[in-house]
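Let me begin by presenting the structure, written as structure tokens, before commenting on it.
The other protein chains are all here in position, but one chain of the complex has been omitted.
The block that comes next holds subunit A.
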Amino acid sequence: MAYQKLLGALCATTLLVAPAFAQDFPQRQITMVVPFSAGGPTDTVARLVAERMSADLGQQIIVENIGGAGGTLGAGNVAKAEPDGYTVLLHHIGMATSATLYRNLAYDTLNAFEYVGLVTEVPMVVTARKDFEPADFTAFKDYVKANADTLTLANAGIGAASHLCGMLLMQALEAPLVTVPYKGTGPAMTDLLGGQTDIMCDQTTNTTQQIKGGTIKAYAVTSPERLELFPDLPTAKEGGVETMEFGIWHGIYAPKGTPADATERLSQALQVALADEGVAKAMADLGTAPEPAENATPAALQAKLESEIARWKPVIEAAGIYAD
């Protein structure tokens, strides 16, 4: 009897002490939840950094895809997970936009997570079918404004990068194009290749190879600087559309209450991964680049999330389209 009580007490003590474990974090494998299906661009980013982070942490990071409802299902799962650092979330800009796009989220975006750091910011390219008339971005703007009622704008579904970029484009040019939503980037791109739709604005991850292959036409990039990949493409800002400067930023989060030692250690591993040449090269192939070490920190991610929620709220409300 006494022995059993002692054992119970021991167990209880272990549990109480548990939060202090973090000096030796991590002790076992870590699950990185990607709130989108396997094989997509976000999944690719996650797997790229997860592999390199695993090497630094000395423990395997397993990528788990919990797709659905624009990424809010996976994010909701992580928000409810044990805050011990062994479950983390890799999410993109959708973390900020879903705070407005969904009016009944199962979690409070700003208060449900701890922050690990920013991973990468994928630029967007304004593209059109390959026989689209305008020759450059200036002509493109005029042409789109003049023909707003006959042109179509494709996107990969509500909340997708292409949807966000499309909203910015239409608001900037004051051109209410006919929007054609698709279920994912694949079918949307197929129809753009086939000339079934006119314009789409999407991440370099999805557009680079098609632009290089000459199957679609590119007009501008949304990054602050021109891209090494397409030195001839002007930035939207150069083209006089300042509001279109944005990218699909990715960040890693942990459930609220995760010990700071654990998020710091993860952040450290993230910085190591982002400094890796192989990771940088793989990202360059996709038209993006790893975030510098000072952005791969909890504070930088938190600031980004807060500013982006504030930035997208009026854009989405003006468009009046919600995802619930």
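A few notes on this one:
Operating definition for what follows: a residue touches a chain if its C-beta (ideal position, glycine included) is under 8 Å from a C-beta of that chain, and two chains touch if they have at least 3 such contacts; residues count from 1.
By our rule, contacts and distances are computed from a predicted model.
Think of the chain that is not pictured: of "ATP-dependent helicase", "TctA family transporter", "Cell shape-determining protein MreC" or "Ribose transport system permease protein", UniProt labels it "TctA family transporter".
For the chain missing from the display, the contacting residue among A:30, A:189, A:252 or A:272 is A:189, taking the whole complex into account.
The missing chain, though absent from the display, is touched by one residue of A:208, A:235, A:268 or A:295; that residue is A:208. Within the entire complex, the positions of subunit A that touch the omitted partner chain are 37-40, 43-44, 47-48, 51, 63-69, 72-73, 76, 101, 106, 152, 157-159, 178, 180-183, 186-187, 189-191, 193-197, 208-210, 212-215, 281-282, 285-286, 321-324.
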